[in-house]
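This report concerns only the one structure given below.
Here the complex is missing one protein chain, while the rest keep their positions.
Here is chain A:
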């Protein structure tokens, strides 16, 4: 039963939108339906069809269910951008929510809940109230979820109108599907509320356990996940619960199985009878093993979870290690996880077989997997004392194969084995030394050098071996340098002969005077001082007995493990991180309106895209700063980065947004350029840049105090400049302790202190504080920050303006180095900087793009870009009433094109 919908994607030659408009208003039903399909097709490929809003909504009142669904879909997508027009739909929604057909009643509430427009939401309450009490379970189950939708938009409304009570009533509904959805909705609401809303009592518990037998597989997952939070009163209740849940282990849906496992594990914590616990462990093993026959993606989730489970209850799978042996066709991500679990399950009983497997894997082709296999052998050696020797002999066999990365990995783990079993296996050092010259990875090199230093007295030619490394000392990575330093000192203390004496001088010289690395320098000076004042003390320190290392096998901290086990099957258990480490609570503001609609680059000509209404509702709000993003962004290093990362801005990397000043904030995103280096500022370093956020100009500043004193009382002043930029308020920077840093966003205003003369981009800034003299520095004003959100012109007015401006107002410039290889990306980037795409035409083999932009006080820029996609060389011509701004404009454009 294949369709032919693809015909709706083909575009017509004429202006598409007007044509569609005409068809949508056709008197013929079929034509209207086809037109709506074309509109949806256009929406699907990312064209902006929001201008057809009224025409599409007019098709809403129809008996045809298919057409109705399409119109609803359209509404979900565009209501947000046309909130005033969306109100037109309300009547039909309310009417549909009382339709005799339950399918339509449900469709109406479901869709209304998806439209995040306040005006619509107000009208949702009554229909929702009715639908929650509908006779048809299909409508009730839809309404249950809709309460969660409403809560997400307007929590107060939900509480005021008593929806929570109605939702709780649905837990006693006679229909299992309704119960399951009510549970899902309540669980979500509880998650977002600080006060207790959904508390599972023993009464609800028994109701839900009954529903469990009857609802769909997905509903079973909702219920099990919600119930796993329930704390049983005592061991007996826990046993009862477990008894009701264990049949779920036989379900064909692996998510049901994993959620049941989670619940059983939670209740097991309370069960005291060892018999019962042993029995449960026995029951859980086969279903867990069966998960490994599922699709690879699910195997991956299962393996990440099993990793957690065996850390808490190693007995469950103690005898099942073979099922984790890798199959040839397993995807690499499955193999990696299997390996991790094999290490955890390895024991004296099965180690021989496990080692055979590891050895097999160590000769495969995937380098990462091979390395992990070699490391696994080492970890087993450290974990199992009695098997250590066998592990080492496997490692030696692998070294003999002489595959470079295998050798290097083997040496790294052998170093650890030496640290675990000192003075036991040194006889193999000779074999290791044979591979010395093949080592090229820092970690392997460092490990080998450590071994030579540690056992210098047993290696006859230790001095020669170390000396061979010394020649390249300055070029080595710091990890290797540090090891070389220590190893040479050890050698010298063990064999204080002439050779080592000379070596130590070379090394100490290299590591002190010749290096910029403070760690290396500090360590070298300490050794130097020790050696020169008291060589015996040096011996006591450097050659002291080291603590024996133990096996951690990547064990998690017990409290974290508890939390993760409570989250089995969820993302948290996949990441092995607590939920709040990655869940970002964004109050769902629609971010898509602006960055989703890019004009389609097809031949069709003019994309009459939306009037990006910039009223309070639609303006996209940057997402709140998320923990992992900030962490990933690392520390805001003061490295100069003169080019602002607009792309990062666009995709929300730079999401410090407007942070309230009292809240400590790490300005994530691209590092700001340094305007006052620490060397000039007596330890105070300032990085800064003008940026535009949400239609306002900010001066983004980062202060870093590298001086020895605390700094406070920061103030800022701007000299007269071409744009009259000045601070809109006082600079808010807290006291900075030595070593501390603080970022801030200073709101700026324009036209305050204008300088005269031709415009230039110079911004002179003065900053002072209570401890230091006043610092002056120069910054550049990027015109990018000034392009306003309302710079979009209608096509007609663009043409008129272009014509009306005299040719003398036209300035052009070539950018020979700039390449546009991806039109969409470039348009996205331009749009993000408020350069609005107007139209595109072809001229010979070249593409000509037209854009409009404006800077404050309504100075427009009409821009024409001529280029060939993928070929270097972009020609830009602009027309503007203020041609003197052209150089600044071109600078801005260059920044955008060059990213």
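Rule of thumb we're sticking to: a residue touches a chain if its C-beta (ideal position, glycine included) is under 8 Å from a C-beta of that chain, and two chains touch if they have at least 3 such contacts; residues count from 1.
Keep this in mind: contacts and distances are computed from a predicted model.
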From "Vacuolar protein sorting-associated protein 35", "Small ribosomal subunit protein mS33", "AP-1 complex subunit mu-2" or "UDP-N-acetylglucosamine transferase subunit ALG13", the hidden chain's UniProt protein name: "AP-1 complex subunit mu-2"
Residue among A:574, A:740, A:754 or A:868 touching the omitted chain: A:574
Options A:315, A:353, A:393 or A:737, residue touching the unrepresented chain: A:353
Selected residue (touches chain absent from view) among A:157, A:583, A:727 or A:754: A:583
Selected from A:54, A:98, A:315 or A:363 as touching the chain missing from the view: A:363
